[in-house]
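Everything below concerns the one structure shown next.
The other protein chains are all here in position, but one chain of the complex has been omitted.
Now for chain A:
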Amino acid sequence: MSKARHVRSSGAHIRRGSRAGRLTLAIAMGGIGMLVFPGAQQAGAAGDDGTVSVRVVREINANGIWDHTAPILEPGLPGAVVTVTDPQGHTQSGPTDDQGQLTLDPSTSSLTGGKYRVSVSNPDPAVFSPAFAAASPTAGQTSLSPSVDFVDVSGGKPASITTGFWNPSDYTQDNPRIISAHQRDAVYGVGAGSVYTDIYAFNRQHGTIANSYASGSADSGFYVGQCLHCDIVVTDNVAEYNAVGYESANSTGVSVVRNRFSRNRVGLTMSSDYQEAFAPQRKAIVAGNVVSDNNEAQTPEQADGGFGIGIGLGGSTGVEVLKNRIEGNRSAGLLVSPAEDLAAKDNTAKGNVYAGNGTDLAFWSSAQSGGTQANCLERPAGATTYPRPWRAVLGCESGRGPLNDAEDIAPFRTVPGPAGIAFLDVAPPGLLPTMPGDPASVPYRRAQAPDPIDIGSLTVPPRTWLAEAARRSAR
């Protein structure tokens, strides 16, 4: 898996914005509008207009902001054609230079009125999409404008616009998966057996994955990863007969609530992975889920050997595991471990019900990641633990222990998993519930922030939660 972050040639080979170049360009564009002869001011031109400065950049991480300092550099995009149009349809245009910049002076053109439409054409629609604008840029950040915007340069006021184009493969894996929760408000009723991941939200923000079913994946049934401020809710879904039911890597701000992750090899993981951007895994809520019997042999194998694990936190920071029913997982109900040099720290487990797991709560640490860091993993009465005894630095009941216990705890050994079966051989689900109403009538909407989750009102779900959507054998 390689991140294809290289900058591909845009394919646009339009000459720079010299006078001759503009002439050539206007012809190349089909001669629509007026040919522009800068310097030769024409009758009716608004001689007192300010300049229109446009910067076109390569949006790399799809955050709607022009990132021009390390670690993410979003360079200028040369050769993007900028067209300024007045209400009468007169135009002035030119391509961006090597730095992705172009300044047009409407006062030297036939444009009149001072209020203009500015459009930037996509230099290569096969490669680029227009970038999204940031929902809420903070002070000092340059939020990207849409590729069509409006300026007022009357009275000599200059205007400047920064916009961008985005190639999804700049910052996504080169094996895009079956479907993505693509800044939409919901994905309903999707059931598919795919090679890797069924429902895959990579580098996405602001959305809900709900009421879906996933089975037969060699990676995970559901995946949300590589997002800062993800603002994604995953709710009321069923994942069964996958290598992993649900997986997050390097996400910040995901809530996984009231799902059923049952009969996979591993129920749910939240982990840090240097192979993708934005490590470590931070801040997430895993609440009110049924995570049970994740010892299923009739699935593809989990390639790293995972088996019999309910919830796994790997090198994560600040993940809250609350009010879940975690039962019948043969290795461990909740397994908290380091990933490379990233320790698991500040994670919380409270209000969960454990039963019939190989070990209910398991924790280990490494010298490589700086020993044992403080976590708050509540041990209900009767729950089994590794290590035994549960140490002060891990438990909640005795309060937080010392912040950093340099001594590391030897790795917890999971139950070895049987050989996997091909994803094509995973039995299909039965008839699944359909979404209410007529699916064709659901309107497409731009992303909306998901509704906030009221964790306080959640309760530990019954064993049968969402079982009607599970295979009969798995209820």
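We take it that a residue touches a chain if its C-beta (ideal position, glycine included) is under 8 Å from a C-beta of that chain, and two chains touch if they have at least 3 such contacts; residues count from 1.
In the analysis below, contacts and distances are computed from a predicted model.
Asker: Can you pick, from "Dyp-type peroxidase", "Electron transfer flavoprotein subunit alpha", "Nitrite/sulfite reductase" or "V-type ATP synthase subunit I", the UniProt name of the chain not shown?
Answerer: "Dyp-type peroxidase"
Asker: Of A:84, A:118, A:243 or A:343, which residue touches the hidden chain?
Answerer: Within the whole complex, the residue contacting the unshown chain is A:243.
Asker: Specify the residue from the set A:165, A:386, A:423 or A:465 that touches the hidden chain.
Answerer: A:423
Asker: List the residues of chain A that touch the chain left out of this view.
Answerer: Interface residues of chain A facing the absent chain: 1-2, 173, 175, 195-196, 218, 243, 273-275, 279, 299-305, 340-341, 366-368, 370, 419-424.
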